[in-house]
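These notes are about the structure you will find just below.
All protein chains of the complex are present and in place, except for one that has been dropped.
Here the chain labels run A, B, C, D and E in written order, and each chain numbers its own residues starting at 1.
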Amino acid sequence: MDIVPEITRESITNLIINDKREDGRALDEYRDISIETNVISKAEGSARVKLGGTQVIVGIKPQLGSPFPDTPDLGVLMTNCEMLPMADPTFEPGPPSDDSIELARVVDRGIRESELVELDKLCVEEGKHVWMLFIDLHIIDNCGNLFDAAELAVMAALKSTKLPTASIVDDEVVLDKENTFDLPINNEVAMCTFVKIGDKMVIDPSLDEERVASARLNVGVTREGRICAMQKGGKYPLTKDDIFTAVNTAISKTKDLIEYL
Amino acid sequence: MDIVPEITRESITNLIINDKREDGRALDEYRDISIETNVISKAEGSARVKLGGTQVIVGIKPQLGSPFPDTPDLGVLMTNCEMLPMADPTFEPGPPSDDSIELARVVDRGIRESELVELDKLCVEEGKHVWMLFIDLHIIDNCGNLFDAAELAVMAALKSTKLPTASIVDDEVVLDKENTFDLPINNEVAMCTFVKIGDKMVIDPSLDEERVASARLNVGVTREGRICAMQKGGKYPLTKDDIFTAVNTAISKTKDLIEYL
Amino acid sequence: MDIVPEITRESITNLIINDKREDGRALDEYRDISIETNVISKAEGSARVKLGGTQVIVGIKPQLGSPFPDTPDLGVLMTNCEMLPMADPTFEPGPPSDDSIELARVVDRGIRESELVELDKLCVEEGKHVWMLFIDLHIIDNCGNLFDAAELAVMAALKSTKLPTASIVDDEVVLDKENTFDLPINNEVAMCTFVKIGDKMVIDPSLDEERVASARLNVGVTREGRICAMQKGGKYPLTKDDIFTAVNTAISKTKDLIEYL
Amino acid sequence: MSEMIREDGRKYNELRPIKIEAGVLERADGSAYLEVGGNKILVAVYGPRESYIRRLLEPNTGVIRCRYNMAPFSVDDRKRPGPDRRSAEISKITADALRPALMLENYPRSMVDIYIEVIEAEGGTRCAGITAAAVALVDAGVPMKDIVVGCAAGKVNDEVVLDLSEVEDKEGQADVPIAIMPRTGEITLLQSDGDLTEEEFQQAIDLAMEGCMKVSELQKEALMKKYSTE
Amino acid sequence: MSEMIREDGRKYNELRPIKIEAGVLERADGSAYLEVGGNKILVAVYGPRESYIRRLLEPNTGVIRCRYNMAPFSVDDRKRPGPDRRSAEISKITADALRPALMLENYPRSMVDIYIEVIEAEGGTRCAGITAAAVALVDAGVPMKDIVVGCAAGKVNDEVVLDLSEVEDKEGQADVPIAIMPRTGEITLLQSDGDLTEEEFQQAIDLAMEGCMKVSELQKEALMKKYSTE
Partner (left out) sequence: MSEMIREDGRKYNELRPIKIEAGVLERADGSAYLEVGGNKILVAVYGPRESYIRRLLEPNTGVIRCRYNMAPFSVDDRKRPGPDRRSAEISKITADALRPALMLENYPRSMVDIYIEVIEAEGGTRCAGITAAAVALVDAGVPMKDIVVGCAAGKVNDEVVLDLSEVEDKEGQADVPIAIMPRTGEITLLQSDGDLTEEEFQQAIDLAMEGCMKVSELQKEALMKKYSTE
């Protein structure tokens, strides 16, 4: 159990009532962001994102596989998340926790629903061979707001991904690792996450802000400002106004985030 | 642990010594039985059985698969049971308990050993493609005697099952879901379960009767009155007389049960 | 937890300081060894080894399978170990413990690194069909020094293994179980295990000696006296001298062990 | 909003036929059965009760645990039994959706277990599960300040419509399931998949909230029917 | 009963050759080894002892736990290590078969662990395991009021015969394994697979009980041999 001392709760809440935050940020201000790509030589795509103290590494590995029967000409994306026990004293070794599954699925939804990876170009032979992209999210330091850091890292890693050329020779797939091609991507997406503290919606929450918050809202937005993914979390409700305000803010903030890519 | 208060034990036992039961039934009398079939539109066969307060749902899903190497021309039956935690406060979520495995295996034995499904008619192409029938037992309310309810439900669901026509075209299996055929069945089976309380063998036990019983006996009998499956359970022994008496009763009682199908 | 009474610790340590042992052996003396082969009729190779009270059974089962992509013309060895709960009051049922995995891997390393099984002769059709040998180690009685007993048993079982002749007919593998051939083996290996008690390196430790020891050293040596596998275990360090002395002893002792095969 | 008629003949703001029944199981402390379109959902509630899983309990309040599960035969291609990633996520957000309405302060160190079984699935099972679970919680006598209710809106053929069917969900452009506490209109569940402009999103929320209010009436009817016949 | 001679030359009421040895392991509190036909079974018993698995313990009596396991190399096609559904069922009914003979009232909160390892399997391992386990329990000094013994009858070529071999089990029409407490003749294990008339079933039970009584003598001999040589 991750208990927050009452005094922390009070001090954070009082600050936010007055539109202030522990680290001096405005309520709609992000922490420092840094993005590095191609950080793993053995991965076909990779990125490391720092969002304040939060750190996430993503590696992309392609594998040839069979398409799903109902989409015989489309490649496949698989998003996995490991909340490593190194990242947080409360994370446990073992199979993915429910939090970890939710993170992977929400981040994946942003990528998938914005249809930014051109899956039809990942088909090698219809009905038989398609590229499967394994997107592995490695959470290594949790200082709050894993969602936005993870979405940025996945987006950056996808943009850095190069696949070997595949062709069919005598009914078998032949790979040419010398001649690679950029993973075809035709959009960009970023996620903007809010928590509710008092009656304010606060952007890019720190860990302590997450702990004292009553609710969470993730908003995934594409380059064109269209909403592609949302998820409410947390033990308490949100009002319609909370949500509409947050969505409006998210549409402008994600433009800034996409600049980093 | 499921502890029975001593007073319940005594009252039930005293009644049965006098050939009486809590709910007024005779020692060899079943509770009310209702059977509905085709309760799941998406399943190729299905049934819901109520036996007193006990409720069981069975769905049958076929899948094309490879035959076992030693029976290349026979279809395959797979019986699974989930004792859902909704059914009883002592059932836990998670992989099947030993009780759940035993239930599935005993029910399956009744079906399998009576050879009522004509497995040779489930062969699509010898050695390559056969129908595998997944028989999924969903226990939703446990008021005692799951065995007999489950066997009735499986039997009813099998009798309601319709399979798509399969044919081989250009070395591949082609399914025609418009033209279905009845699962070929050439027998019927029912299970009759007893518990021993005091020195009496009591049919169709209620939950409290199960809890105070010293032993259990399942007897599976075919339409022709032949014994196809038996299983003793429970912490205490049975005498040869207990068993012979029970078998004799079971042969007549299962005739009544089969009437319901 | 397996706690050793302080008095046991003292008495064993005092004996060893004086170059003596509980059971009268010299510090570099093995307990009685017996090896039986072909103890399991249904296994293609098998052996039972007793080393003092320690007992191990090994069975070898071949299966046709696909080769690894990077070694398309080599057979495959798979070594598994079950430290059965029957063998020791502290062993638990369930998936292999870390100790069990280490034992399997160290024993396997002795076999694998000495390259004694001629894996190229286990290829049936390059890139398609090779023999996979499952080496299953069953630990049934743990009275200390499982490593040496297990390595002897695996070695003996391999030497007793006979495989059916496999040929390719019409693109399919046909097995001739009447005509078997000896598993091709071109070397022998034995393992010699030491524990450190006080400042002495003691060979073939009993269970109590293992419990009071500060460290463990396994040394795998081939028939020609070459070192093919080593592993240090235990909570305390060894000196370079400890290790060099042990290796020297192991080279001579393993010659004796290999005589038993 | 358009006058378009949908594939199954519904208007844009029309729900599929719904049937709710309270108290359908004997052993459970509370239960409910719900059909909406082709969905068939069964919910059982146990508790507040003791639990041996101590690390889940809290000293100052009762807690809830939710398990959403699909029967292997509930879908066209048999589903393997047991939890998968999708059901883990739905279980989590369903617990989040129901929790705000529960008043468990007087039940420290106790647990309420909510078991949602999808017997047959035809689009919209998560909202249907929440709706049925709220009825089962009332049936179990768990103290609540409101009866949570779920409903989805979505986008099909560029139109915002209510309560997507399975076909509409597959072929549509977006799905926005929500749950609310009808007394205050507060939102306890919100997801959005697919492509929406800000305006469409707002329309979807408004439409889904209307849908929730309609379903809420059916929840109350089901409960009244149960209590009046008792 | 017929005069037919069986595939392996036995008469209808003839057991396969049996060898039983008590006390074959050093570490275990009790142990036994049993061969019958091609079966090779090893059993170890630990306890009554403490256990950290508290939820299995009972305040007024000792409890037993039984694990039936087949070695990967015990069958023609290698078996994956670890429990499967068949071994879970056999473990459960084996515990039920042995429990009635045990007197553990003086060992509250303690556990007796019975580990049955099938080293090689050739038909009839569950009865062989029970027979060997009872010997190992005596060897461990666990207080018992009787030595449980198992044996099967079955139906092959329309004849009721004793102690099916692997081939007879596969080709036969029915198998009826039982276990009894020989002093009272009470039945502690009973299964029946296959096709039997009521009369055939009664014949099978009678024949299996006769078989049990014969095996019971061999159990006692094995124990006497162990104790006389000690």
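By our rule, a contact is a pair of C-beta atoms (placed from the backbone, for glycine too) under 8 Å apart; a residue touches a chain by one contact, two chains touch by 3 or more.
The shown structure was predicted, so the numbers you read here are calculated from the model rather than taken from an experiment.
Counting contacts over the entire complex, the absent chain touches A, C.
In the complete complex, the hidden chain is touched by one of A:14, A:34, A:63 or A:248, namely A:63. Considering A:114, A:142 or A:160, the position touching the chain not shown turns out to be A:142 (whole complex).
Touching the missing chain, out of C:9, C:105, C:128 or C:255, is residue C:105. In the full complex, chain C touches the hidden chain at residues 1, 96, 98, 101-102, 104-105, 109, 113-114, 217, 222, 225-240, 243-244, 247-248, 251. If you put the missing chain back, the residues of chain A touching it would be 40-43, 46, 53, 55, 57, 59-61, 63, 80, 82, 84-89, 93, 95, 134, 136, 138, 140-143.
By definition in this document, only the chains that are shown with their structure count from here on.
Taking chain D out of the picture, touching joins the other chains into A | B, C, E. For chain E, the chain whose average C-alpha position is most distant is A. The centroid of the Cα atoms in chain A and the matching centroid in chain E are 57 Å apart. In this assembly, the C-alpha centroid of chain B lies 27 Å from the C-alpha centroid of chain E.
Shown are all chain pairs that touch, namely A-D, B-D, B-E, C-E.
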